[in-house]
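Quick one: structure below, then a few questions.
Excluded from the complex is one protein chain; the other protein chains are retained at their positions.
In order of appearance the chains are A, B and C, and numbering begins at 1 in each one.
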Amino acid sequence: MFVYLKKLFAMFLTVLLVLLITFVTFEIIPGNPALSRLGVDAQESQYEALAAELGLNDPLEIRLSRWLKGLFTGDLGISMRYSVPVSELILDRLPVTISLAVMALVLIVLIGIPLGIVSAKYGERLPGILITLISQIGMAIPSFWSGIILIYIFGIVLRWVSPGGFVPWSQDAYGAFKSLILPAVAIALPSIASIIRYTRNSIMDQMKNDYVQLALSKGLNLNSVLLRHVLKNALIPIITVLGMIAANILGGSIVIEQVFTLPGVGRLLINAITTRDLPLVQGMVLYIAFIIVVINFFIDIIYTVIDPRIRLVQRG
Amino acid sequence: MNKSRINLWIGIVLISVLMLMMVVSLFYTPFSVTEINRLERFEPPSARHLLGTDNFGRDVLSRIMKGSQTAFFVGLVAVSIGSILGVLIGAISGYFGGIVDEIIMRIVDSMMAFPSILLALMFVSVFGVGLRNTIIAIGIMSIPSFARITRSGFVQHKELDYVKNAKIKGVSNLRIMFRHILPNVLSPIVVAASMGFANAVLAEAALSYLGLGIQPPNPSWGKMLSESQVFITVGPWYAIAPGVFITLLVLGFNFLGDGIRDIREKR
Amino acid sequence: MRRIVLILILLLFAVTTLLSQRIVVAVMQDPDFLDPHRAAASGTYEMMFNVFEGLLKPDPNGTVIPAIAESYSVSEDGMLYTFTLRSGVKFHDGSVVTVDDVLYSLNRLKGSNGERGLSSDFEKFVSKIEAVDDKTVKVELSTLNTDFLEKFIVAIIPESNENHEKNPVGTGPFRFVEYRPGQRLVIERFEEYWNPELPKVEEVEFRIIPDNQAAIMSFLAGEVQILPRLDAIQAMVLGDRYNLLTAEQNMVQLMAMNHAVEPFDDIRIRRAINHAVDKEEVIEIVADGYGTKLGSNMSPIMSTYYREGLEDYYEPSAEKAKALLSEAGYPDGFDTKITVPSNYQFHIDTAQVIAEQLKRVGIRAEIELVEWSVWLDRVYTAREYEMTIIGLTGKLSAYEILRRYVSDYPRNFFNYSDVEYDRIIGLAIEKTAVEEKASLFRKAQEILTEDAAAVYIMDPNFIVALAPNLHGYTIYPLYVQDMSTLYYR
Partner (left out) sequence: MNCENESLIEIKDLKIGFKTPEKILHAVKGISLEVRKREIVGIVGESGCGKTVTALSIMRLLPDNTIVTGNINFSGINLLSLKEDETREIRGRDISMVFQDSLSSLNPLMKVGRQIDENLMIHTSLDNRDRLSEVLDIMDKVGLPDPEQTYEKYPHELSGGMRQRIAISIAIVCNPDLIIADEPTTALDVTVQAQILELLRKINRESNSSIVFISHNLGVIREVCSKVYVMYAGHIVERAPAETLFTNPGHPYTMGLIKALPKLESKGKELFDIRGRVPSIADLTQGCPFEPRCDYSFERCKKEFPDLKKIDSDHEVRCFLAGGIL
């Protein structure tokens, strides 16, 4: 329990630091939310009205205290660009990114782990080496490039799916699936490749253990030994990697949402950064931190479910 | 014996070829990289233009060659920043331990939990786009992994006899850290540097793709990709070439990293 | 094979769109405000043009025609405007537009009872707004401004609406449905529009896609039916499968040189740069030839006020440019920086071509890309830059176009200052006779050209890509998308 608290506290400190840095830098850097909202055609009076409304003309100490107050009351504030509560904006975008991430994770697990097992089973023989080689290449392909190629093949040439259109799940589940599957694949590809490698390595490490020999000596065939004994053991390090991948999917979605023009959190973040929408940027940072804490929490739970040893010995 | 070196050799060959291309581009490119030629737009690959031309009639191969300078430069400097600072932080943290170690490692852990592209993105958007800031951003985001690897090496080695002997002899901490321990924990750091190079190339491409990295007319593979994206129907070679080269370079460094690790593990 | 593909694509378009009677239009940016009196961005007007109407509205020829007003008159001295309301015009909430709504709207702009108005123009120029009877409204100016008529395209909104921002209500052919920040703005057909023939489609979605390349991908995939404002190279990508419309768009693309910064304070340098830039090459490469060469800050589409013959005032000539540079004390050229907003690929491409051209005369220009918000802050407002490339979108009023160069104009980011120019503009706006006014504005354009106030590049043609079965697109010399006349066939 103590370990969790320490972890949580460290996360909290880091987020606070990031928030403080964003506040300070948004003070220094050029770019003004009111200007960027109104554009070149605004009259002076319109600009001044908006600047006053956003509190841009208030002295630093007032803005700082307002910021601190918001921070401690959990009020994310109102977006400067959209005049809508930040939490509302984020919640609106969340389903897209979350479903994208979940679909990608499912693909990674469903494709990566079995292929990793197959590759480990064949070890140094041809299928194993082939899968390793392909996964090595898969890891090197930038996801936005594969995204572009996927759009070209499936969107423009074949017209199977339509990039840039997103229908909410509630409206048309199949449509939503169709609009998310390509970006999910693009995000998943490099991670599938790395999961294959990790699974392969982890299984091959486990295969050196005596319990494998014992299982074989019972008369189990290799497949059963892999699935019944080795896999679960091999999963433990893979889960750590999956946790890191889950966090990286969030990062990857920033780029992929841009490629596929999906109305997800990543695009919102880029918008917020380019329009100097400080409350929105901070809200996003908090949101991402929160998601990461949640992911880590789940990972820890999965550990304890899989590995009985962890219930006794705390992981440092 | 050859079998275990195959990763290493693939890596070395790929990197050498690309590096050769980079070195050649310092003195020579088949065509000017920036000069615009309105008569030769979207020429498909031919003997004259091996990789075709782009929407400005510029030779894609020449731009790819020039772009390799950016890729190597970004990778090299970013990895240097990341490894020097990371090793320094990791060494201090691992060698001295205690509360300093605790604080540093907690921060490093939290930093690693954040998607690194996000940190780089924030940095660049805050301090402005361009080559220099891209490099710094990528360098900073690679610090945590170097710090962690170095730290674990130092934690292991500081308990070993040769370190204790050195301490008894009265060798200064600084000297023990960097003359005694560091050479012994170097090989995982070298592996991390190789992988870090690959990641830096990918990160630069992603940032440039988002328009927040290298700025035109400097050729960058990522930027070329984003510029060429719409032309995929009229000039597929232009959209495909930069992607292929990014992949090859990343592949090269990944193989190299694996290769070095193979050798180390064999020992 | 190509034929089959073409037919298939057409079929697909037909099926998907005929069923829905819905149009998706790609737009670059979010609206700034939905409240039409607070909105300033042209990107907002582009969409909300379909929702709101004023007493008058712009027509495709660049003039204004009656809308909520059935007719209007202007007094001889140009100081008094009288509008007669069209009967039976309804707001989207079903209520009829009354004189009170008109008064409410105009007073909201002018400011009343000590409250500041939402429009500095109305505040500055209007002295009195009054209802003559329940059909007639009179507006009296305080200062003469003969271009003021165009101001009455501003939206009339119902007094009863409590929140114009959350729930915008107007009288336009479409009714506002929803706005999702960063995603879309949806409008639907208003059944009780005063012109029963319009609009023709059921629903329009403005999908916000800031990245033009992604927008093109969506268009190619059939997800978007209208791509406004393509540049020519991008249009070329689409090929001949689509319906492409081309027209001048009343935009002035220029390279501004900061007159307050050395060496651009020297007219010889500015002239040298003008000689160094080969506009035709720029148009050819960046716009694939689809652009109209400019010589001053006015597009030929403003035919009444346009001063012809300035386009070739500075013929492209490296010798002349070099000679002028030497004369100004820079025989070997100099180093400078072109600051370009990073979200406009068209301007970035232009900058790349111009940088190459400047290199030929020895000027080494580095291209610096900045985010749009940084550009607005640093270049447009703080005027900290050397050179920049931007497109100034057109207005119906020549005065509003040319007053950017008046010394004390708050957004004169050129830092241009010329006493004669200021005088001519001030004079022009007081002339009621059109020809008199036009000749003064033409004179103003000449001054800009002679002073080499900027490098006036082109009016890039406005290319709209439409789904093959979409017809009835109307081109305006303004930054608007008129959705009411579109129909599928």
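The rule is simple: a contact is a pair of C-beta atoms (placed from the backbone, for glycine too) under 8 Å apart; a residue touches a chain by one contact, two chains touch by 3 or more.
Note that the structure is a prediction, hence the values are computed from the model and not measured.
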item	value
Touching the absent chain when the full complex is considered, from A:79, A:97, A:233 or A:282	A:233
Residue ranges of chain A at the interface with the undisplayed chain	123, 209-211, 213-221, 228-229, 232-233, 306-309, 312
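Just so we're on the same page, only the chains that are shown with their structure count from here on.
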item	value
For chain A paired with chain B, centre-to-centre distance based on mean C-alpha positions, whole Å	22
Set of chain B residues in contact with two or more other chains	125, 128, 229, 233
Of all residues in chain A, the ones touching two or more other chains	29, 156, 258, 274
Residue ranges of chain A touching chain B (in the complex, touch as defined)	6-7, 10-11, 13-15, 18, 21-22, 25-26, 29, 124, 136-137, 139-142, 144-145, 148-149, 152, 156, 244, 247-252, 254-255, 258, 269-270, 273-274, 281, 285, 288-289, 292, 296
Sites on chain B touched by chain A in the complex	3, 106-107, 109-118, 121-122, 125-128, 198, 202, 205-206, 209-210, 222, 225, 229, 232-233, 239, 243, 246-248, 250-251, 254-255, 258
In the complex, chain C residues that touch chain B	212-213, 216-217, 220, 233-234, 236-237, 239, 281, 284-285, 342-343, 345, 348-349, 351-353, 355-356, 367-371, 374
